[in-house]
Structure formats: structure tokens, C-alpha cells
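Omission of a single protein chain aside, the complex is shown with its protein chains in their original locations.
Chain naming follows the written order as A, B and C, and within any one chain the residues start at number 1.
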């Protein structure tokens, strides 16, 4: 079940999606972390961030909106307080990072460089919630490439760039980022959405808009993975609405080298392992010895 | 309940969405057309089109994908065979049109100009299914403006421009189209998506990708209506996942002057009337005499 | 022909499940009480079904009418269905008293205006579902005084277990030939071959075929029917959204003989088509 994400080899293609699995320890009672391919931690900024004012979440048909606003404890507290727990496990740890300026991205990357226990960086150039945040980088090929280049220069770790779906042509951005040295691409982040309380005539989220995630967006994520995997030469990690092994298999077949499980963790905290076990069963039933022989085998 | 879409006054803000209500007659047993604000007919091209090879549809979580491929009988057969039925009714008729070239748009508009029984044109610059079709026009502000300008010049009817959600900045396109003379904007069309059959390892749709519609996309549609209604000075018509009166009210409160019901018609052929009756009840309960007093009243 | 009767009865109705029993491991027979007025349905017509109050599955599911009879003020409809996915799995979990939202009767049923002395019903697996209603119809027709043709039913299945409702068909038909892939029951092989073997004794000039089953099987039957110039009606399947001709989702390619490609709507132009119309 081993797959390679750039120079990083992980034991299987099932990861957690950033922001949906805390720092790993929250899932201790439900998931044996050692069985996962990788844990992607909640997005880290240089300094701690309080996040947005509540209400921050709202349910939608087969999905949810969130406007957490990238609340996090900051990269220093992560290394000091959260990483030790993860280091007790053999699971690969991917640090999801974001900044409001190029310089911030670079400084977080530098801070994490050489820190034992961090196996790769995932740069979030796509979070739609914070106005000064990722959106500016992720929506334009040039900006996306620049942040990739700078982070690459600041770290020895493999760099995964996480793309936003809120764009006209995601493949164009993927190629631009790949050209700038990205070791892998993950997609998609949440789609900007909104919900209104018709009784009070106010938005359900204090932030007005938020990011849509969950099964509702799966067809969009899968299409974008397909659009990107066809043209990219680096590995693509599929994210968006994956809830079952069958969902994950759709992404693998369409060309994703690995998958991340996000919102599904909220519905079923064991979702990652259920997906993993389902993929294993599928491979056994079809006598596919190596998951790499399944990846990208969509017949058209 | 009267609202105005440009110079066209309709009896209430509930319309059907193009491609989901046939030419009206299919719903004869379920819906008294005279009660609706408007019927938007299936997209019309200059010549009849066979559409895409099946399979054309697939269910998704709280939604569906379609790759009908704009099958239609052509504008001439519409006028000859389908319009007479609609003319028996007092409902406003909006002809949804699309072309593969600017010239085709213009010729359809010319063909419908002065045809009794057609009350407005809705130009589809956004259908994601046909490669040579709408996508090129809808994704770029300049192209979108140009097709608007040409159609406006070719017709005396109010022109509604239907926008695609598959863009980075829908407000930019909305403003561009408004500047080119659009009398109203409708949004959103379907979001490009995909679905894979993991047993056979083939796409569920012969066309590989299709357009996602239904409740799943409602938060995205609502956010885009909000993005556009805040900046546009022409009326905005909200479309996307509206299934209940409460859904429709979200759009009206966020700034839509009218709503279109699409995929919901497949789940419940009486959906348009259920929505209409629910809006009426809401207004009565809150003693809002004029629906226009509700539109755009979101408190933020 | 049945278009008018159908039109007047189209509505969204609530059906109350009376019983829902497994016939085999994965085939269930459901009995549903539907309001009066439904009896005008013709064999081959179908219904779009959702479970009342359930948000999932999202789209309604199409099922042929398996049988229909008047009972006092209401009517009773049977649906014979195979569990193949989430929607049918949910159906199989329902019981007496549970409610369905039903659209129908929908579509064009079997054309029964052919005046042929031998009627062959050719069913593959769950394809027996609409043909049972057709057999009932021919039996009722007889009661009403018209001359009843000879009904011969060919039922094929992978194993004997899959020959669903064989006894019922035996009561309705003059002969029932069964075939199984493994030959444990009846003819060994495909139902189409069984039909070919038996059809040698039939007068093709006085024969009509009604067929429902897997695509490849119907295609074979259609080709044979073409070769022998026997009229043949096939009941097609396609994924559906609306069921009433509005979404253009359920297309099947029609024979166009050189003219531009043309698709028919299974829900509205079918589900039953003259086999010569289909571009197989």
C-alpha cells in the first residue's frame, strides 16, 4: 500500500485533511494513528491566531460551511506542545502552513526546517476565509508559483501545495506551481459558500461566507483532481468529500496518489481507518498487489 | 408578489430553471403554469442538437451530475411546436438560448425577436458540457460582455445573462456583462463535476465530466448571488439547489429579485408551487405586503 | 394508445406498503396500496418511487408495475425488485405501513394492438417484472371477450433460484420455458438460445415478442426479431432523474438510418420501444 509523495514514502495513501483532525491527539480514542499514511495537522501560522468570531459552522445539504478563520496555536507552540505526541507514533506528519505575506510563509518554513518529526510541508495557498490570507496567493498562477518558490528555497522538506477550487482553471495554477518546484499538489480546499437564517435574516456565519466541505463537493473535487492529474507530473493528493472507501477509490482511479479525509471525520471519527480497510479489501478482491497499479487507471 | 426583471413584470418571483422543466408541457399534470412567475424553457440553439451520448446523468450526494449536452429541438421547432402550448397560458415565457459562435447567438435572438409569446431571453454563456459551447464566453469578462452586447443589439426583448460558477471572480463578470447592457443576471449554472464507477473503472458519464446541480450546490449559488447582488445594479435571479420555500427565501433575502427552481422539479414535480406557496405564507406571517420589501434585506 | 389514459392519471401519490417479502436472496416483492384511479395503468408502464420523508436517495427510482388490481376503494400494485444498490437496499428494509411517494403510471407501455396468435414473453432475470403484468393483462383481456392468443413465456436466469415467480407465470401462460446458465433447471444456456430452439416450431408470421432483460439479451432478441421480421417490443432501462421527459437524462440512441443522431427518452418515448427503433 506504500505510495510516494515526492521524496516522502508513506505506508498507505490515506491521510487526514488539515483542520479536520486537530493535532492528531483528539482522535486518540478512535484511531490508531500508526495505521494512517500521514497526519496533516491544522494549519499553522507564525503567531497564534484566535480565529473568527462565532458562529463558525453551519450544516448544509450533505456538507457543512466553516469559517473557523484559521485559528491555531502558532508554529512554535505546535513544535513545543503538539509535535511530541505525534512523534510517539510512526505516522508521517505533514505540517499545513499559511501566512498573510510571502515572508511569513518563509519564516514558518524556516522554523520547521530540520525539526525532527515533521516529514513534509503542505502550503495552504487556498483558504478562502481570511481576507488577507491564502486567497490572494492561490487564485493567480504567478502568485501561487512565487510562494511555492520561496517556501521551497526555505526548506529541505518535500513541499505539497494545496490548491483552491475557487478558480476558473485549476490546471493552469497546478502547472504553474509545479513549475515553481512543488513536490506534490493537494486539492481541493473548501469552496466558498454561504447560508442565511431566514427567521432572523442574518447570515448563519458571523463571517458571512465560509468554506463548503463534505460529500456535497466530492464531484467537484474529483473533477479537479482529474483535470490536474492529467497534466501534472508530480503526485496529486485528492481531498473533498471523501467519506467511504468507494469515494477514495474514485480519486485514486482518477489519478490521485493519495487521499485526505476531512469532514467525514466529524461524522465518523473512525472514517480514515474505514476508508483504509475498504481500499485494502478492494485490492485483495481484485488481486491488485500494489495500490500504485490502481492509480490513474480510469478507462475513457 | 410582483417583481420586475428589467422591463418585464412577472406575477411572482418563482420561475423554472432552464433544462429542468422541458418546454412546460411535461409538467401539465402537476403544475398550473399560470401560477408561476415565468417558465424558462430548455436551452435553444439555432439548429436542433442531438446532445451527448448516454449515460448522461448520475446521482451524487444531495445532487446530480448531468451531461445532456444541450440536446434541443432548435429554435424554429420551438416556435412552431412548443410555444403554442405555452401561449395558452398567461405565464411569462423566457427563452434560454446558446450558440457556439457569436453569430449563432445573434441569429437565434433575431429569430425570436418579435415572436409573440416570448417575453425575455436568457442567454446561457455558462454551460460547461459542450466543449465548443458556452464555456469560452462565460469564463472571461470580455467575451461575456461581447456576447451580451451583440444579443442586446439583435433583440427588443429584455436580456438576462446566465452566469457560470466555474470562475475565480463571478462579480467581475457580472459587472462586465451589466456594462454591456444586460437587463438582468441569473446565476448559477451547474458546477463542473465528475463521478467514477469503481467497479468498471470508467466515468459514470460518457462525457466524463458533467454539471453538478441540486441542494449540494445551494451554499455556493447563494454566496455567488450575494457577491453579485451587492455590486450589480440590475436584478439578479438566484438559481442553484433551491428545493423549499426556505431555500428560496435565503436567496431573496441575500438580494435575488427572483428564483429559479431546477433539479428540485425532478424530486417533486410540484416543487415550484410548493416554493411559491411557502413564500406567500412567510410574507403573510410576517405581514410583509410586498415581496420587494424582503429582497436584499440581509442584516450583516 | 395508452397515452391518454396515462395522462389523466399522472399525479404524485402516496402509496402504503402492505407487504415486502424476499423472493430470493436479493429479489423482493412489494405490495403497495395506491389510490383509486391507478388501475388504468398499462403493462410496461412504470412508477418513480421515493421513500416518503427520506432525503436519501436523492433521485426517485424507476420500477415497472409488476401487477395491479382493484381492491374496493383503492388499488393494489406490486413491485418486483432486485437489490443492486443503496436505493433498492433501503426499499428492502421497509415494512408494512411505511409510505412511498409515487409518480405514475409513467411512460409508454407495451403495444398490445398486434393481432398475433402467439405471444412470446422473453424475460432475463428481473426482466420478468413488467412481463408478469403483461401476462395478467392478456388474461384479463380474454375475460373481456377478445380472443386470447397463446402465451408462451421464456424465463432465463443464472441459476434456478433466479427464476422468480415461475409458478405465477405458469398460471398465466400456456407454456413456460425456463433456462439457467448452469442448466440445473430447464434449458442449459441463455434464454435467447432457449427461445431460438423453441421458436423453430412457431409460426413467425403469427408471432409477437415482448422482451425485458439485460441489454445484451434484448439486443440479441431484437436482432433475431429483425432477421425473422417478427414484431418485437423491448423494455429499456436507463438512469432517470425526472421520469416525465423533462431532463433528457434517460436517453437511448435511436436508429437514424443515415439521418443525424437522435436520442429517445426512455421515460417518455419508452420505456417500451419497437426493437427496430433502437440503435443497438
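Basically, a contact is a pair of C-beta atoms (placed from the backbone, for glycine too) under 8 Å apart; a residue touches a chain by one contact, two chains touch by 3 or more.
Here the structure is a predicted model, which means the values were calculated and not measured.
Participant: Can you list the shown chains that the omitted chain is in contact with?
Facilitator: Within the full complex, the chain left out of view touches A, C.
Participant: Using the touch definition from the top, which of A:57, A:77 or A:208 touches the missing chain?
Facilitator: Checking each option in A:57, A:77 or A:208, the one touching the absent chain turns out to be A:57.
Participant: Need a quick check: the contact residues on subunit A for the chain that isn't drawn.
Facilitator: Output for subunit A: 19-22, 26-30, 42, 48, 50-51, 53-64, 66, 68, 71, 214-215, 263, 265-270.
Participant: For the chain that got dropped from the picture, name the residues of subunit C it touches.
Facilitator: 54-56
As a convention for this text, only the chains that are shown with their structure count from here on.
Participant: If you take the chains that touch subunit B and keep only those that also touch subunit C, what is left?
Facilitator: none
Participant: Taking each chain's centre as the average of its Cα atoms, which chain lies closest to the overall Cα centroid?
Facilitator: That would be chain B.
Participant: Counting only Cα atoms for the centres, state how far subunit B is from subunit C in Å.
Facilitator: 36
Participant: How many angstrom between the C-alpha centroids of subunit C and subunit A?
Facilitator: It comes to 48 Å between the two C-alpha centres.
Participant: Using mean CA coordinates as chain centres, what's the subunit A-subunit B distance in Å?
Facilitator: 34
Participant: So which stretches of subunit B touch two or more other chains?
Facilitator: Only 60-63, 214-215 qualify.
Participant: Mind pulling the residue numbers of subunit C that touch at least two other chains?
Facilitator: 55
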